[in-house]
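Shown here: the complex without one of its protein chains, the others still in place.
Take a look at subunit A:
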């Protein structure tokens, strides 16, 4: 295994949902020929509007969704068509944190058991060892281990998200897909959770695919940013480069929509509107600056 080999490699991934019924509308691809390499210890941000296919791409990387086309590698191993049994040992190394912490916890399961579940699947620890590990995980994510025996409804949104994160890191993974993990939280809590992600990344050497709406959080957290529009990556590059010098009109519109915390600047700013009709759909990614690609 060479150092330069990416942890996750997506090549030309496509997802088409078959339309059902006799009317048979022409199925549109949700994810359309996306290629993306994610290096070890890298944090890649994935931004884009609702329905742009970013969550679907995240689920495809984890093989929670089958690929209609393209290929997929994880840790040097091709998993494009891996069966459930073939995936099982790999699931230890890849985890997910979802958007809605209220739907992500099973309401009839004690949160400690929920966090311990990956340990039941992936390691041969006995009950007391598992409990010890869960207590340790609770402390890691900033929760009191005494709360292990509670049910989910007793926790706030931020606490629930910490529980989900504890579960995600329980099996000591190398890769986590965070599917809008802060979107459903209060602004004050968002920063805490993002900092927790950052801290865990540094401590455990994690790799993230961080899907988000909030551009300032992505800028703060991510090494690289990919902008998705209608199933395609239209721009990808180092966070500083994409945010400092957005090339695609959609990226420019996206950035202009985010408010600036200075009233004078904010008032003088003009919002850009991206009209897809005015621009060509784009053929291939082209390098415009070092590591900064644009779909033209």
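Note that a contact is a pair of C-beta atoms (placed from the backbone, for glycine too) under 8 Å apart; a residue touches a chain by one contact, two chains touch by 3 or more; residues count from 1.
Keep in mind that, in the parts below, contacts and distances are computed from a predicted model.
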- Message: There's a gap in the complex where one chain should be. From "Peptide/nickel transport system permease protein", "TonB-dependent receptor-like protein", "succinate dehydrogenase" or "ABC transporter", what does UniProt name that chain?
- Response: "Peptide/nickel transport system permease protein"
- Which listed residue, A:41, A:71 or A:122, touches the chain dropped from view? A:122
- Item | Residue among A:14, A:80, A:171 or A:192 that touches the chain left out of view | A:171
- Message: Can you tell me which of A:7, A:36, A:79 or A:96 touches the chain that was removed from the display?
- Response: A:96
- Query: Of the residues in subunit A, which ones touch the absent chain?
  - Reply: 59, 62, 64, 84, 87-89, 91-92, 94-96, 98-100, 103-109, 114, 117-118, 121-122, 151, 153, 164, 167, 171
